[in-house]
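Report on one structure; see the data block that follows.
Excluded from the complex is one protein chain; the other protein chains are retained at their positions.
Take a look at subunit A:
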Amino acid sequence: MLKNYIKIAFRNLWKDKSFTLLNLLRLSVAFAAALLLGMYAFFDLSYDQFHENKEDLFQVYYSEQTPDGQELATSMPVPFAPALERELPNIKHISRYISDHALNLEEGKELDLRLIFTDPEFFEMFSFETLRGPVDVLKNDSQISITEETAQRLFGKTEVLGERLNLLVNGRNEVFTVGSILKDIPVTSGLRFDAAVNFTHSPNYAENVDRWDSRNHSVFIQLSADTTPEALTQSAVSFNNLHYQGNIEDLKRDGAQPNANGNYLELNLLPFKDIHFADFKGDYLKVSRAYPYMILGIGLLILFIAGINFVNMSIARSAQRLREIGMRKTLGAAKKQLFFQFWSESVWIFLIALLLGIGLSLALESPFRQLFNTPARLTDMSSSTLVITLLISFILITFIAGGYPALVLSKLGTLKALKGKLDLAGKNRVRNALMVVQFSIAIVLISGTLVLGKQLDYMRNKDLGFNKEQVVAIPLNGKRTNRQNVALLRNELAGKPGILSVTASDNNLGLGKDGSTYFSRMGFDYKGRGVSTNMLVVDYDYPETLGLQLKEGRTFSRSYSGDSLSIVINEAMARELQEEDPLNKQLIIDDSIKYTVVGVLKDYNFQSLNKKIEPISLFMKGDWDLYYAFVKVAPQNMAQTFESIEDAWKRIEPNAEFLGSFLDENIDRTFKRERTMTTIISSGSLIAIILSCIGLFAISMLVVTQRTKEIGVRKVVGASVAQITFLLTKDFLKLVGVAFVIAAPVAWWLLSQWLQDYEYRIELHLWIFLAAGLLAVFIALFTISFRTIRAALKNPVESLRTE
């Protein structure tokens, strides 16, 4: 029996080659797309999930009730972690964490290492496997732990326990002994590093070791299994009252309101497994897996559309097999047997399509990884949830998409089937509903593409308040001190063609090629109130080089002595100070050093565009370090000028990698997520549209065939080509219309939710959705026009003869 089914299935598939091919094409494209999107989504979801202790791991953050509302901070003072572990119960492990860079000074070629400063317990908390050496290697202050890959890079081998490593760490030369070798950091780890040393080596450790008012690192904590984060928050209240007494009193004095728990300052824990999905918005914490789930959703939608198509086609085509069904029934076939026969035919198609789809996705894997900038691999996922999800959705889709038509067919009455009459009225309703769903999905995806594209465009082209086109930022990763290198760079470039000015600061704009992000904030009292500001250490000519607009006063200048006690602030800072005229106001910061405001800059977007512009203060302190040089170039021959900058850097630091890039590239890099999402949604909608079109085309073909006689008769009695085309088209257009009415509000809601994340965003206009709807209409019209116009043009005698 089974053999017989298989035989018939393949003969049927073979007989209708074009249909089978169309089906296979559609389904395998859908499977491949779903597979790749699923891979991407599951990869994203698997971030940081490999830690065995993940249920008990947390990052500490504080929520502070300021008069302007809640502020969240993840940065902790150096004595915090040891005190917390000492004074509170239920803390199994705790470790401080700073991610930095260091330069390996061995053998001419300087290699840049991602170095972390952390506590010995770090490797007991997190599952970064130690291959050689003790797990608590960092207990020994002079030892360093490196990954296999790093060992290979530094020494050309991995058996390097006991080797010495000479590193330049924050301008200091330090020698470490390799104490342990780690397995390479998993690709799904959010914490990434090449080497780890004890936290005591962190910048300014000695000065900060007892200071509660200077915060510069993250703190991770592992709770004992029998406690909850809420319990820790509760038990930390008295800890906070003790150690942050001054801060709490200031908050009360400034008129802040306590939070729901009655606290002005509260220790909170963010589950470590959520960190990849967490976004600290400044005033609240948003943990959302919407992004990977949305991508997964798009994959499922594509499968869904392919499934819908399949159902529609199968039902529509079943007319051709009615006789067979009737015949088989008179020969004694039971419903069950017929169902199984038709269902198994679908299963074959699905199975072949799945195999083709897997092949296709493997073939497209590497372009996909490039396009979407993901290290995910299909082969990495073979054992994971992806396979299970894939299997479940495969079974579901064969059951539903293959089973429904089989059910409809097997239930037909024998005589009706034999006469070749299919009662299509009810089935047409199902078909129409499915087409509406399909079009709705397409419209939602098209409007998503339009809105995302527009938002991305907007952010790219937005005037950020500084010149991003003409300025090159160069991470200072040389062997000399950064100040020396800035001076050398100034000299090298002075008078070179195309170079307009050179400056430096301690922070980049956007995301540079060095991949580091960093911010520096401080709080102080001003006129009896707590205020806070971002800090930026700059060199001369900073505002001029960056093209920042001066609102009033002056910028730092070589003609004034004592500018190391001057500061330049932005408008937001002036508002923070509540000063109409902030010029010459004195701020007492940092142990009673008096700074004078000499200038006010117009607000500019020094942070990402999903944040409001915050207060910032520019300092010019000769003894504070600078990390980035900025060079403004003339708009002509920019590529050439860029090369001359690179050459200059190579002459100064022949062994350091040149990581300079234009600021607009840096800004663009910060939109990675938006870009990926736009690419995914637009390719998703493209696939959805193509699939819908193939389905629509096939359906229009069938409808036209079904109505051939009617068309002929109508033409004989005098209908024009246009009238006939309209007659055939209007039913489809109605469906698109209904789909639009359903899809537009859904798309509106989804997209406005998404835009909420951006402080600077485009407005949603009705026309976007109308455009998406119209596009769907045009695509539908175009697709069906092939068949309808041909049918309408046909000689009626011919159409009638075919009956």
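Points worth noting:
Here is the rule we use: a contact is a pair of C-beta atoms (placed from the backbone, for glycine too) under 8 Å apart; a residue touches a chain by one contact, two chains touch by 3 or more; residues count from 1.
Just so it is clear, contacts and distances are computed from a predicted model.
A chain of the complex is left out here; the name its UniProt entry carries, from "Acetolactate synthase small subunit", "ABC transporter ATP-binding protein", "1,2-phenylacetyl-CoA epoxidase subunit A" or "Chemotaxis protein", is "ABC transporter ATP-binding protein". Of the candidate positions A:Q49, A:T200, A:S214 or A:T330, contact with the hidden chain is made by A:T330. Subunit A meets the missing chain through residues 1, 4, 7-8, 11-12, 15, 323-324, 326-328, 330-334, 337, 414-415, 418.
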